[in-house]
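Omission of a single protein chain aside, the complex is shown with its protein chains in their original locations.
Chain IDs A and B follow the sequence of writing; residue 1 opens each chain.
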Amino acid sequence: MLEFILAAVRAAIPAGTPLLYGTLGEVYAERSGVLNLGVEGMMIMGAVSGFAVAQTTGNVWLGILAAAVVGGLMALIHAFASVTLRVNQVVSGLALTMLGLGMSGMMGKRFVGQPLAVRLQPINIPGLSDLPVIGPLLFRFDILVYLSVLLVPVLWFVLYKTRLGVTLRSVGENPAAADALGVSVTMVRYSAVAFGGMMAGIGGAYLSISYAPAWIEGMTAGAGWIVVALTIFAIWDPRRALLGAYLFGGVRVLQFRLQPLGISPNLLNMLPFLLTILVLWLSSGEAAKRRIGSPAALMTAFSREER
Amino acid sequence: MNIPRIRFEKRLSSPQWLTLASLIVALLLAMLTIAIIFQLLGVNPLIAFQRIFRGGFGSVYGLQETMTKSIPLILAGVGLTLAFKGRMYNIGAEGQLLIGAIFATGVSRAFPELPAYILLPAMFLGGFVGGALWAVVPAILKTRFRVDEVLTSLMLVYVANEAVKFLVYGPWRGTDTRGFPITDEFPDAAHIPNILGTRIHYPTLIIAILLAVLIYLLLVRTKLGYEIRVTGENPDAARYAGMDYQKIALLVMIISGGLAGLAGMGEVAGIHYRLRPPEAISPGYGFTAIIVAWLARLNPLAAILTAFLLGGLLVGGDAIQIALNLPAATVQIFNGVILLFVISSELFNQYRLRLEV
Partner (left out) sequence: MSSPLPDATSTVVLRGIVKRFPGVLANDGTNLEVRQGEIHALLGENGAGKTTLMNVLYGIYHPDEGEVWVNGQSVVINSPQDAIRLGIGMIHQQYRLVQNHSVTENIVLGLREAFFFPEQEARGRIISLAEKYGMKVDPDARIWQLSAGEQQRVEILKALYRGVKILIMDEPTSMLTPGEAMELLHILRRMTAEGLTVIFITHKLEEVVEVSDRVTVMRKGRSISTLGTAKTTQKELAQLMVGRDVLFHLDKKPVQAGDVVLKIEELQVSSDKGLPAVVDFAVQVRAGEIFGIAGVSGNGQRELVEAIAGLRPVSDGRILIKGEDVTQLPPRSRIERGISFVPGERWMALIPSMSIADNLILKNYTRSPIGRGFFVDREAVASHVDGLIGTYAIATPDRHTPIKKLSGGNIQRALLAREISEKPALLIVAQPTSGLDVGATETIWQLLLAERERGTAVLLISDDLKETLSLSDHVAVIFEGQLMGQFAAREADLDQISLMMAGALRLPGMGESNAGEPA
């Protein structure tokens, strides 16, 4: 039993890592008041461009950088549509997911079936990696895993303990208040959405460069939608995003191992979405909104002269 | 960094020609953008466009396939025109379609002995009820608890997805399927008849067109349709006139979900004759239906036409997949870009834009 749990944790962490990247980015985007349903498209574009660049240049880091840039660029389209043009955020995000799924297929066509020639090596942390049992379990991952874990406290700190974070949250809660104090709502939202897209891109690159490591068409397989759900499930907090990502990552990777125990993988897979609906429901009341702190201006465009 | 500011001035009125012109300009720009994307990805856009057009509309076979694929798009798209008219942003038609497919399958499994003239109507009814139930959940959460229907209906798509998988991998998996995750074939009585030699399950097509006309008539000729239009255009005026918002919201969601459910029924009983994994039942008809409704400017009759166009695009997508050796998802580029441009164009009807740097 213990062995099973250890194996589960060992599998859940890499499986949850792309979700964690995506969710951390989406937490920032939504905290600024912009819902990005294009995550799935940005992740898959990150996956394909990350793989393509790493494979052709032989440099993993260039691949990851390319994924971040591509994700960020797609997010800028979303920001332009939803912040500047003020079109419906939902539709704009959906459109970008469609676009990403379509384009990634074409871009990745010639990489299908190729194993990645260069790899991210697992990092041994002197001392920690040699610990019995938990050493190989927790301290033999590659750098992208550690980086994502490291980002959790950093992003949490920025969000709650810095001016930047206060500004970001204020824009998502009451853009008129921020605007009245000279904060550029447009600038903040563009930055947050672009950051979210970059993170989604890196999350996708993790899949194609480290997790698989290969390009498979449609390889995100709905991870972007879990990210959208997870962001709400984590109640827009980076710390809970970590928990949620490993939990749902674990669910995704363990579904077939749990089957013999009589637990249906598909029913398990419903969990993130059902829990998200539950969270939306529980946080619907005015009082609950305060307690839970969902961004009050989520999905609303802002314009100074029109109130 | 200086982001150019675009100022919006609300138009007091938007002339009819502008609506049409902006739609046409949006479509042209979308095509241009798609052409550029294709070019950049190393595919000659002219050849690709030509192949898509020929694939979807250029042959008898292509037109038959286009007709086949437009059946679910008409049903789901028409339902969405009604929901959007009533200001319920149901984007979960895909899930409602799948649950409709499950319910229809359930009916055929429960009453395999019934003759076709009872079984098929019962399955259609089952499909409608399933889709409607799936849409009622977000509707109730919206009207009773003010939970945004966009997110809940979207989340339910993935729940429906897993529900279909659960059934075909689990309790409903067939006995003679050589390990494939599909149900056994439906009894003959549960097959919707086709036009000979094609995959066009014409009873569903007739139902779809009939429902498009009925919903159009509902909107323009009935008290309920009037209430839906008023509620959608100006909820304050609806309240002022004593209309029951909750009733209307619930009704448009039931109808739009029900229609998506019928589409799911049509796919399992008209094409596959069994329940299969979700991606086999629907290549995203429920999402494409959003474009169908939007392109039709929420007119149910126009949705027949736009469904046919987008159905053709799907077929054309299959054609370039084979001819140019492109992945199946390529056609999604069209969906995404067209949707982006069409929704952005709507803005030009409502606002005059001024660029300030």
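Note that in this section contacts are C-beta pairs under 8 Å (C-beta built on N, C-alpha and C of every residue); 3 or more make two chains touch, one makes a residue touch a chain.
Owing to the predicted nature of the structure, the values given are computational and were not obtained by experimental measurement.
K.L.:
For the chain that does not appear here, which of the shown chains does it touch in the whole complex?
P.N.:
A, B
K.L.:
Could you tell me which of B:Y61, B:F145, B:F180 or B:Y240 touches the chain that is not displayed?
P.N.:
Answering carefully, the residue with contact to the hidden chain is B:Y240.
K.L.:
Using the definition of touch stated at the top, determine which of B:I37, B:I215 or B:V230 touches the missing chain.
P.N.:
Only one of B:I37, B:I215 or B:V230 touches the chain omitted from view, namely B:V230.
K.L.:
State which residues belonging to chain A touch the missing partner chain.
P.N.:
161-167, 169-170, 173-174, 176-183, 290, 293, 296, 304-305
K.L.:
Of the residues in chain B, which ones touch the absent chain?
P.N.:
Those residues of chain B that touch the unshown chain are 9-10, 12-13, 221-226, 229-230, 233-234, 236-237, 239-243.
Here is the rule we use: only the chains that are shown with their structure count from here on.
K.L.:
Help me check something: in the complex, which residues belonging to chain B touch chain A?
P.N.:
1, 3, 5-8, 10, 37-38, 41, 43, 89, 91, 137, 141, 145-148, 150-152, 154-156, 158-159, 161-163, 165-166, 169-170, 287, 290, 294, 325-337, 339-340, 343-344, 346-347
K.L.:
Under the definition above, what is the set of chain A residues touching chain B in their complex?
P.N.:
37, 41, 77, 81, 84-88, 90-92, 94-109, 184, 186-187, 190, 217-218, 222, 225, 228-229, 232, 264-267, 269-270, 273-274, 276-277, 280-281, 284-285, 299, 303, 305-306
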